[in-house]
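A protein chain is absent from this complex, but the other protein chains hold their places.
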Amino acid sequence: MSEPGSNGVIGAHTWAIAEGYIPSDSSGEGPALESHEAACLLNASGDHADVEIMVYFSDRDPAGPYRIVVPSLRTVHMRFNDLDDPEPIPRDTSYAAVIESDQPIVVQHTRLDSRQPALALLSTVAHPSFHPA
Amino acid sequence: MSEPGSNGVIGAHTWAIAEGYIPSDSSGEGPALESHEAACLLNASGDHADVEIMVYFSDRDPAGPYRIVVPSLRTVHMRFNDLDDPEPIPRDTSYAAVIESDQPIVVQHTRLDSRQPALALLSTVAHPSFHPA
Amino acid sequence: MSEPGSNGVIGAHTWAIAEGYIPSDSSGEGPALESHEAACLLNASGDHADVEIMVYFSDRDPAGPYRIVVPSLRTVHMRFNDLDDPEPIPRDTSYAAVIESDQPIVVQHTRLDSRQPALALLSTVAHPSFHPA
Partner (left out) sequence: MSEPGSNGVIGAHTWAIAEGYIPSDSSGEGPALESHEAACLLNASGDHADVEIMVYFSDRDPAGPYRIVVPSLRTVHMRFNDLDDPEPIPRDTSYAAVIESDQPIVVQHTRLDSRQPALALLSTVAHPSFHPA
């Protein structure tokens, strides 16, 4: 059961993250300890995955799609901080995200908050949808 | 697959959060760092969602319903701290919540605890129920 | 859709928590800030729930069953620290738990770790099993 790529379908085509917020402040040094929010994408399938991300807000139309490729048998730990096409994600602003992929992937959501001089972490597997995208 | 509102059903009509607790103390300054608990609601559907929240306690009857609207293609990061109709949520008290929506939504639960001078975070996608409300 | 007890089945009869660990040290004062681990149980059904908990270890037979009642339309935030019948949960020891209920409930797992002078939190909805207990 251990051949890479030989396993069955792992994951889903559509994932949602309802809690998004990038603090503008950081007390850590360097990118590792900068306040950030990430969607960690795992593609354990045999084909590369084309992924599109829509970002939702409380008071304006959604932004996106943001496009990212996750190669076969690879993981991409994508920081929302780094998205800038078609537009950057505003800081200190509540948002949410829907992630759609043409291959099954697994999505886990993580935030590192270093606004205060001791970092805090949160993480949860995102909500999968098994309906066709 | 990237047209807002064109995607399939994302989420569920009923969600549960079993762990609720709003600390009465905070060491941070301003509302961003005040100890708080939130239910982040994402409505990725094409229709606005009417949402009702019932809050459960250990030793009294439930409170609610609290009513909130999540417009189409919007997210609402609702703080339990701010609920006051029909009654505020008591602090330093264990509670739980059931969230029902007439449209499919996604719910993620987050707490920021700043009782001590370094904040702590927790978050998890709430428990969805796929039975009709 | 807001009548307490009128909603459909919320939750599952069997839940698992694979990550259990109660630190023996605390730096906070009082029970609220004592290092602890909790299973938060929500019974949104119309009948009281009889719950049994088995605790699993790495190197000995399971402990339990621990018995607890969750009344109808109530939540119980049960601390593993407080269990003592048939035996207390050892500190600084890895464990896991399976929670079975004769009514559908929702279980969320939370730890507050105050070993260092700034508390840390983790929480996740437990893993539900939809097979009959």
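Order of writing sets the labels: A, B and C. Residues in every chain begin at 1.
Convention: contacts are C-beta pairs under 8 Å (C-beta built on N, C-alpha and C of every residue); 3 or more make two chains touch, one makes a residue touch a chain.
In this text, all values refer to a predicted model and were calculated from it rather than measured experimentally.
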| item | value |
| --- | --- |
| Chain not shown: contacting residue from A:I22, A:A38, A:M54 or A:A96 | A:A38 |
| Sites on chain A contacted by the missing partner chain, in the whole complex | 1-2, 4, 7-11, 28, 32-33, 38, 40-42, 44, 73-77, 106-108, 110, 112, 114, 117-125, 128 |
| Absent chain, residues of chain C that touch it | 14, 16-21, 23, 52, 54, 56-59, 61-62, 64-65, 92, 94-96, 98, 100, 102, 109, 111, 113, 115-118, 120-127, 129, 131-133 |
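We adopt the following convention: only the chains that are shown with their structure count from here on.
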| item | value |
| --- | --- |
| For chain A placed onto chain B, the superposition rotation in degrees, Cα atoms, nearest 5 | 90 |
| Where chain A and chain B are represented by their mean Cα positions, the distance between them in whole Å | 21 |
| Centre-to-centre distance between chain C and chain A (centres being mean Cα positions), rounded to whole Å | 29 |
| Junction residues of chain B, two or more chains touched | 117-118, 120-125 |
